[in-house]
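All protein chains but one are shown in place.
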Amino acid sequence: MRRIGIWIAAGGLLLATAACGGGSGNGSAGTGGTPKAQSLSVGFVAEPANLDFTSTEGAAIPQALLVNVYEGLVKLDQNGEIVPLLAEKWDVSPDRKTYTFTLRENVKFSGGAPFTADDVTFSLDRVKSDWKLKIKSQLDVIDKVEKKDDSTAVVTLKRPSNGFLYSMATRLGAMFSRTGVADLANKPVGTGPYVLSSWRRGDSIQLAANPSYWGTKPPLGAITLKYFKDATAMNNALLTGGIDVISSVQAPESLQQFADPGRFETVEGTTNGEVVLSMNNGRPPFDDKAVRQAVRHAIDHKALLDTAWAGRGQLIGSMTAPTDPWYEDRTGDYPYDPAKAKQLLGGKTYNVKMRIPNLPYAVNSAQVVKSQLAQVGINAEIEPLEFPARWLDQVFTKGDYDLSIINHVEPRDMGIFADKSYYFRYDNPEFGKLLAAADEGTEQEQTDDLKQAAKLLSDDAAADWLFLFPNLIVAKKGVTGLPKNAIAESFDFTALAKQ
Amino acid sequence: MSRRTSAKANRGRMNAGLLAGGALVALVVLTALVSFFWTPHDPTLVDAAGKLREPGGGYLLGADKFGRDTFSQLMVGARTTLYVGVVAVGIAAALGVPLGMAAGMTPRGWLSELIMRVNDLVFAFPALLLAVMLGAVYGAGTLTAMIAIGVATVPAFARVARAATLQVMVTDYILAARAAGRRRGAIALRHVLPNIGSMLIVQASVSFAIAILAEAALSFLGFGTRPPTPSWGRMLQESQELLFSTPRLALWPGIAIALAVLGFNLLGDGLRDFLDPKLRRIRAER
Amino acid sequence: MLSVEGLTVRADATDLVHDVSFAIAPGERVGLIGESGSGKSLTALSLMGLLPEGVTAAGRARLGERDLVGVPESRIKGLRGDELSMVFQEPMTALNPLMRIGAQVTEVMTLHGRSRQEARARSAELLERVRLPEPAQIARAYPHQLSGGQRQRVMLAIALANEPRLLICDEPTTALDVTVQKQMLELIAEVAPALLFITHDLAVVASVCERVLVMYGGRVVESGPIREVFTRPRHRYTQGLLAASKLTPRGTRLPVIEGGVPAAGRFPGGCVFRNRCPHATPECETPPALTGDGHAFACWHPAD
Partner (left out) sequence: MILYLLKRLAVLLASTAVAAVAVFAFMAVLPGDPAEIALGVNATPDAVAELRKQFGTDRPAVAQFLDWAGGLLQGDFGTSYVTSSPIGPQIGDRLGVTLVLVLGGMVVALVLAVPLGTFAAVRHRDPLGAAISAASQLGIAIPAFLAGILLVFVFAVQAQALPSGGYVPIAESPGEWLRSLLLPWLSLGLVQGAVLTRYVRSAVLDVMREDYLRTARAKGRGSTGALWRHGLRNASIPVVTVLGLQLATLLIGAVVVERVFVIPGLGDLLLNGVAGRDLLLVQGVVMVLVAAVLLINFVVDVTYHLLDPRLR
């Protein structure tokens, strides 16, 4: 009996500690007590393994660092337009092969070194010599990079390319300091409005305002990027004031929790992420166009979006996003029609493997796809593979799959269907020609060609496009400057503020 | 005198636990069996119109965000639960019991020492660790989870089998059998195994309960049963995001897990007291 | 000195010991015999206040002026180990395996008010008194390092430590080797103040005690001086018991008591022995009273 008393006392102590702490802890990210400028803490899903996006794949690093820590000559704005950043302006030669960038004055790297045309040549040459990512081939079109004077750099292309300037707005165009690449994995040196102040692995990355930033100083003094593997944990953190912003909602059904407009604000925008039901065009049964078409008819995309992703997102129908200039709604190409699907299958049934990454949207969608395909006689066995390693290995690299589901987040990425070794194993020379023409042609030609290309993909049923991944952000009331659309690689903190 | 009286009193009381445990386990088994022949609805059929359907009208416990009938899922989930438990415990017993008996029958030999050392080593790889690593190699799924849980449970079976064997080996009938020149194998099968059987059954039911919990934890981490096969652990995991708005989705699988674990634990405790009070001291290992 | 009147021990609704009365005078050595299940151990435990859970005692038992039965543990525990001591049947488990012998002996003295130093000095004496060789070494040992006989001597030392007025021994030699048994019995006979000696072994009782109580089915069926009871048993049960014990090793079959001891609560009404008694008549359905001065018995058809 005596001992029970002690336990109750201990329990009381616990509550008391909880209560005392309650007062001090509500100040969001204010981890220390020092009176520094306002700070915000933003929840993210995937923590980078290291900070070197020149040698490590994945979206997590540029999401945190691009535009915020590293800057390029140009950047992509919220509408998908390319706007000046470190380049004040640029001139394109009439043959569209020479780009002359006029650089901003008085730009300094966070290490103190001034930013000059030498850094431009250094950074762009380095892509070819040191980068280890496959996307570096996008800049293969560069013939040479020259310094004209300290504030002028000239890039000469091998042929005209619409994609070049766009690529320059991605991580490929990030400007590095000649003296700042010794430890890219841990110590990023850029010209951006923020600098890395600390990194607690497995927990959070802290960015602090760059005191010597050349442009408009960001409204916030510090930003904490906090990483959550579990969607519920991230939701709880926002509910309890542990973070101020959920950068990307991974459990859309839970949005109801944030319905109170007095406390939270939900921003729903768009992304470049096409959630693709990939079909292996290179082996039976999906080497047969009729079977692929049957799949497209068998899926009730509206029902899928409603159940798998709480109806958030957009139905698209091909490999383009509404923010692309050449976007056309292709959802009408293959309306939901199980009878037609069965007819296309000719009464045959199939057993196929659906190897998906173990990510919430994929696991959710797969269960709906499986159920719907079963209605027309395709029995898909779901096999969630650990993402990224195992999925990349089995599906992406080896192409050992029949069906898969993955969100292709890269912007303007229709080109992946032109590569017949890509895991879709889609092989249509006509499509490749359209894409090549689009890159070299004028802006109008580009738009026309890509519209055609998108239609071709859809007609061929090269894959099925389940939906366009929504950009769902939830923030505490009073947080402003949230990027509505996630169409660039970075999560742009520069306008983020708290009222 | 005192021991006898209290043991008897104890046995009477434990019978209640045994009955309750037996009833719960029987309920799980029965549910699983029935699910082979009949469920109210197809547990994996996605029905957008029935998304988050409230309980009632043929959907006893309502439906989840995919419009799948919760009750049907629970029924088929019982199958998964038993499947995981049976295979994991089967693996553990098939490996652990012969090893433990061998160690117990040669208590001072090098074989015994070797077995127990290897046992300690395997014990150093907990189920979760094995499951994660096997999942990384062969892909996550029910089978890898079961193998991992099973292998990690081998040491528990080996230890109990050894301890029980040691006790049995000094009894008169074993001494007699050995004196009569019976071969070791024959002694093990005819005399030792039947006599340590009760302890093994107890261990099996305790391990079963642990296997159920392990499956739930693995499902939570994404290393468990593959969708859409209904599993209580995955139902719980999937219902997390709706915990606030539709708590019943987490409630039912939570209750199912708790009752099944409770059932197997009570059954184990009850059996221990019921089957063989003499061996009461060899405690089943977690 | 010890007087027991109408002692009844029951578990749930079952009487395990029924209406037992006897007395022990200072210095007297009394034996309590019976088969297992006769209630003899429970009788002893009820005097000590050590009945197992769920088993309760009623009636009256006094040691000197102090009540032993029906008083809360806080009142009786001061007597235990001090004025009233007990040695149990199983020496192998009666000692705490994790404590040194010396500590276990001194504990009983410090508990009842002696200083630590005094207790330590006396424990060496006690170990010597129970004829343990090298007492200093024994005191440092743990129980598992001692033989059964040695451990029982330690128990005896503990029991005697505070010079109790009454020593209760519950089958103290049953678990010991025959040779050790004899030494132990001699020791007990020598050192005991007043003694209540419980056993199923008639020969042992005869060698140690002056008076004997015979129990069966939770009742005292016969009592009296050893010599009288053993040479001229009156109760049919005592008679059977004596006859059975006289089986010679070469054993011509002499009459043995038919049947076995029933389980607790399964004894017949009336004379509890009547279902095994060859002399039972309908009269035996009425419980016989224990009558007689000195040599008393409870039987409707006593032997001559």
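Points to keep in mind about this one:
Here the chain labels run A, B and C in written order, and each chain numbers its own residues starting at 1.
Rule of thumb we're sticking to: contacts are C-beta pairs under 8 Å (C-beta built on N, C-alpha and C of every residue); 3 or more make two chains touch, one makes a residue touch a chain.
The structure presented is a predicted model; accordingly, all values stated were derived computationally and were not measured.
The undisplayed chain touches these shown chains across the complete complex, A, B, C.
Considering A:T156, A:T232 or A:T447, the position touching the chain not shown turns out to be A:T232 (whole complex). The chain not shown here is touched by just one of C:L32, C:A57 or C:M86, and that residue is C:M86.
Across B:L27, B:L166, B:L262 or B:L275, the residue that sits in touch with the chain not pictured is B:L262.
Although one chain is hidden here, its contacts on subunit C can still be listed: residues 48, 50, 53-54, 73-74, 77-82, 85-86, 88, 90, 93-99, 107-108, 111-112, 142, 144, 155, 158-159. Interface residues of subunit B facing the missing partner chain: 2-3, 6, 117, 120-121, 123-129, 132-133, 135-137, 209, 213, 216-217, 220-221, 233, 236, 240, 243-244, 250, 254, 257-262, 265-266, 281, 283, 285-286.
Counting over the whole complex, subunit A has residues 1, 3-4, 6-7, 10, 14-15, 17-22, 24-26, 31-33, 47, 49-50, 52, 55-57, 132-134, 183, 185-186, 200-203, 226, 228-230, 232-233, 236-237, 239-242, 386-389, 392-393, 396-397 touching the chain that is not drawn.
The working rule: only the chains that are shown with their structure count from here on.
No other pair of chains has as many C-beta pairs in contact as A-B. Placing every chain at the mean of its C-alpha atoms, the farthest one from subunit B is found to be C. Rounded to a whole number, the gap between the C-alpha centres of subunit A and subunit C is 87 angstrom. Residues of subunit C in contact with at least two other chains: none. Multi-chain contact residues of subunit A (touching two or more other chains): none found.
Subunit A contributes residues 231-232, 235, 251-254, 256-257, 300, 302-304, 306-308, 310, 358, 363-364, 366-368, 370-372, 382-386, 389-390 to its touches with subunit B in the complex. Taken together, the subunit B residues at the contact with subunit A in this complex read 44-46, 48, 51, 65-67, 135-136, 139-141, 222, 226-228, 240-245.
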